[in-house]
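Only a single protein chain was left out; the remaining protein chains are all shown in position.
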Amino acid sequence: MYNREVKLTGHIIDSLTLPRALDLIMDMGGDFQILEFKVGKRKKDTSLARIKVSAESESLLGEILDELAEIGAMVVEIREVKLEAATKDKTLPADFYSTTNHPTYIRFQNEWIPVENIEMDCMIVVDPEIPKAIIKPIGQIKKGDLVVVGREGIKVMAPQRPRGKKGVFEFMGSGASSEKPLQTLIKSIAQEVREVKSRGGKIAVVGGPAIIHTGSGPVLARMIKEGLVDVVFAGNALATHDIESALYGTSLGICVKSGEAVARGHRHHIYAINQINQAGSIRDAVEKGVLTKGVMYECVTNNVPFVLAGSIRDDGPLPDVITDVIEAQDEMRKYVQGVDMVIMIATMLHSIAVGNILPSQVKSICVDINPATVTKLSDRGSAQVLGIVTDVGAFLPMLYHEINHKPGD
Amino acid sequence: MYNREVKLTGHIIDSLTLPRALDLIMDMGGDFQILEFKVGKRKKDTSLARIKVSAESESLLGEILDELAEIGAMVVEIREVKLEAATKDKTLPADFYSTTNHPTYIRFQNEWIPVENIEMDCMIVVDPEIPKAIIKPIGQIKKGDLVVVGREGIKVMAPQRPRGKKGVFEFMGSGASSEKPLQTLIKSIAQEVREVKSRGGKIAVVGGPAIIHTGSGPVLARMIKEGLVDVVFAGNALATHDIESALYGTSLGICVKSGEAVARGHRHHIYAINQINQAGSIRDAVEKGVLTKGVMYECVTNNVPFVLAGSIRDDGPLPDVITDVIEAQDEMRKYVQGVDMVIMIATMLHSIAVGNILPSQVKSICVDINPATVTKLSDRGSAQVLGIVTDVGAFLPMLYHEINHKPGD
Amino acid sequence: MYNREVKLTGHIIDSLTLPRALDLIMDMGGDFQILEFKVGKRKKDTSLARIKVSAESESLLGEILDELAEIGAMVVEIREVKLEAATKDKTLPADFYSTTNHPTYIRFQNEWIPVENIEMDCMIVVDPEIPKAIIKPIGQIKKGDLVVVGREGIKVMAPQRPRGKKGVFEFMGSGASSEKPLQTLIKSIAQEVREVKSRGGKIAVVGGPAIIHTGSGPVLARMIKEGLVDVVFAGNALATHDIESALYGTSLGICVKSGEAVARGHRHHIYAINQINQAGSIRDAVEKGVLTKGVMYECVTNNVPFVLAGSIRDDGPLPDVITDVIEAQDEMRKYVQGVDMVIMIATMLHSIAVGNILPSQVKSICVDINPATVTKLSDRGSAQVLGIVTDVGAFLPMLYHEINHKPGD
Partner (left out) sequence: MYNREVKLTGHIIDSLTLPRALDLIMDMGGDFQILEFKVGKRKKDTSLARIKVSAESESLLGEILDELAEIGAMVVEIREVKLEAATKDKTLPADFYSTTNHPTYIRFQNEWIPVENIEMDCMIVVDPEIPKAIIKPIGQIKKGDLVVVGREGIKVMAPQRPRGKKGVFEFMGSGASSEKPLQTLIKSIAQEVREVKSRGGKIAVVGGPAIIHTGSGPVLARMIKEGLVDVVFAGNALATHDIESALYGTSLGICVKSGEAVARGHRHHIYAINQINQAGSIRDAVEKGVLTKGVMYECVTNNVPFVLAGSIRDDGPLPDVITDVIEAQDEMRKYVQGVDMVIMIATMLHSIAVGNILPSQVKSICVDINPATVTKLSDRGSAQVLGIVTDVGAFLPMLYHEINHKPGD
């Protein structure tokens, strides 16, 4: 039998870390002995368990330790991380380590060094000179990159649910439902927004065109103008319909004020694209006085960066759209590492895309009227996202109202 | 060939009445000749078409005329309505006329008399003495009732879409969608509510327990208190959770303020039922000072009648619940003929039930986060209902805010 | 400090019973000391934990023990159950014990006696003469009934997830999703159906009218004829549309073969009800040769009992419908205690109703195309139900095919 001792610490009872660990070991065909078990008695106390894990082969033991690492178990006897060079671009050594979206450290030259640009389903590449460890997606791996393999010397700080009074990001759990008290939820999010901004934090908004269709565009524009939004991730549709709405008062040909179809209105989005093409870019259109209001206008005027990622259903698209999706991902990566909160609204595609590259400690909210959007986001690994099943046309106005409404009022 | 001449008048072009009529005749195997066709040129003008309908058998001609009658075509040569006595309780003559939910008249003793208590899928029973024609559902038919049979002497006033600027109840069409400008819609409904109340009209609210779960109970209670609601149709669940919320601050054991689960909270709804059983009834509980707030409290205090219809999923139920569903239907029938507007919120069961017995000219709104609820309501014959796909937790607060917000503000 | 020692045994690690217990104690403001903790090492081994629970007041200790009892913790020092007489019909002593849907025993006269007719959110009434303990819903409580109060002397056998290879009822967890391998699932259910029938077990089908609308009525009829179904729970809609389909070939006026609307077809369901009213009952219609095929015909012919529960949206209803919902519940209660498996298809209302009165050890499947139906069933306490999000029109034909397809083929 091959053995290793692992240690679990923190809120391992309430976060279900301990039972999941024991479960895992046995499900995978291993065995264990609990060497020590101290349960935190009070709400703030953490617990500790030392467990001897055994398996019949070294490779099986390795696999079990690998899974345990993902939920935060740490091998007690610390060894150095193992590296192996990529033999070809975009190609990985067979035993590469696949990352989680949690804070991660590697043991290199007898020190724990933090891994930068945390992102799930990626690889850790080490520059031994500096030394430095950074995350790379498979598509960015270059021949010769030193890729972390195996499971020694890797420490993952999996998030733990603190005991006691929970914040908005904890109490909902994964259970997206429309049968929850909406106003309470929105108050908590507004509070979070105020806190993030008051300590100089950054907020990203990921938005779909329904923001414009439901008439909430002006609210988002105001939020950008007032400095509540630091970066906007969207697609051609949101930008086009926002500009259509600014130029013609319609969104997909429907008047955003009256909700009525406007004669010939379905052509307006092509007119809007034509206007921006004529001007050269969205910024050019603002500077030439063609575009004078709306979400994109406020982004330009207030120097709030935006990333418009292309999609195969795009008409046009606008000249500002990054039509290569891998380039668009990389452009989004530049911003996500620095944000403190993400609000995803009415877009499954862009929400999953941002969720894919987002570290787990960033507080994220996903708002959609379709419960499936929120569920899929969790299923795809973004378990930390707070899902809210509600109407986008109601959410943004209510949120804006609460943000500007001081708690003591 | 058997022939009859029929006449179509009104907005028969824009309401698509004429093409549907011609379509129907040909689909059913009949033939037609357009004898006269005057098209209204201006927005307010009505059109007129006189059509000779032909069929190979008298029975086929009858069937075609029957279908035509439902969309408002009237046989030009007026004959008396035909009556036949029911030979047994709850049993109909073979050729009985099945009603629509549109205003209907019958030709009896050379006069057009209005049919009372309009309701779809029912029968017209005539009392020749007075004379008087009333609607009865099949379950209320008594042996000897004179039931209208065939299709002569029946005039149905099918609704027509007026040309020009459309109100909120016209512009949406049947297309329930969450991608519509919500605030505009709510403003229009608030305007309609104000108009109905200012002319002394009556408004019914049909509600499901999600009103309470989402924290909107206090808003509905306030609307009742302020005289905006004239009758409440609901089930045991809404009443129980409203009372649970008033007594224990929870709904299904979830705190309606914080959204958190309360320890032992899932028993609260049984406690609530026990309290009311102890008191005797909801009114008794109000009078004994046990129940001091909430939707049911405001109903009792402001003498707003409520019908709580039983369902097989009921716990308890509360003593005020009518456990026999046919009795409950009849109790609801007492109110629907007198209401001018119905707001259905978050309950497919009760909304379809009310839709079933509602005349088509009553303005109705069905609010649900699930598009299927709205779609089913239309499929079941309540085509006049304006469906709004939104979050109940947002709708009621926004509606209340708009109702109290004068348009000039 | 007030103390009691409790014991947890079984698969308390993998079933998460232990962490939930510790969590509960601390969340409710109590404290604990782990006196003994033996972890089952192998897949089949059970674990054991002895825990001293402390609280500042006797009532708080009581509340904590109450919650612990629900998840299967047993107080080590066994005391007699406490009883208190109801002072009024339908009214409970303040401290009544509210049941779970798990097997339950009470300590009475120094013996553990099983509680009969297990059902959640109900009360335990004891007849001390025999002695005998039975479940009663609040509505059946009579003045003088001896009701179990407090939490002493109650043992709940909460279900535990066995380690290792899981059956179909375990592997899905609560996560209803349409993105699961459907054919595998259906094979497992077919296997379960064969097993239940081969050991003489009973299967209940709970069905909504979509079975008929989607053209699956003949499959269900065949299953009844072949002895695969032992009782049918449904409403007026399923029975009416089944009979409409047998007599006229339509369901809600749509031809169930071609899917096309049939002229005047929307009247067919009233014709169907009229035919049955004329005959007297569904059985009479079968015996008179009026009804010669379909789901209801096969029930009558094969003496498979059915309970048709009324709902406020019913047209008619058929004479066999129990219009009083409490009577209908009681009629369903007669059957659910004896069934071994329940298949719920396309009806949220009836599924929740049956789920409410079903013991947790009955294997249950809920099939619906709307994920919300399955989710709600779980939220309402029927956590044991296996939810399958699929098309009813596909499920029944595929299930029937698999049942008749021997595994070795």
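By written order: A, B and C. Residues from 1 in each chain.
Methods note: a residue touches a chain if its C-beta (ideal position, glycine included) is under 8 Å from a C-beta of that chain, and two chains touch if they have at least 3 such contacts.
Given the structure is predicted, the values throughout are model-derived calculations rather than measurements.
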Selected from A:I34, A:L48, A:V290 or A:L349 as touching the chain missing from the view: A:L349
Option from A:E5, A:D31 or A:D66 whose C-beta touches the chain left out: A:D66
From B:L18, B:A221 or B:L377, residue that would touch the chain that is not displayed: B:L18
Residue numbers in chain C that touch the chain omitted from display: 166, 171-172, 178-185, 210, 213-215, 254, 256-260, 369, 389-395, 397-398
On chain A, residues whose C-beta touches the chain left out of the figure: 24, 27-28, 63, 66-67, 88, 90-92, 96, 98, 121, 137-139, 252, 263-264, 266-267, 269-270, 273-274, 277-278, 309-317, 319, 323-329, 332, 349-350, 352-353, 356, 370, 372, 379, 381
In chain B, positions touching the absent partner: 13-14, 16, 18-19, 22-23, 26-27, 31-34, 37, 39, 41-43, 163-164, 175, 177, 179, 371-372, 375, 379
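One rule holds in what follows: only the chains that are shown with their structure count from here on.
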Chain of greatest Cα-centre distance to chain A: B
Chain whose Cα centroid lies nearest the overall Cα centroid: C
Approximate Å spacing (C-alpha centroids) for the pair chain B, chain C: 33
Rounded Å distance, chain A centre to chain B centre (Cα mean): 45
Where chain B touches two or more other chains, by residue: none
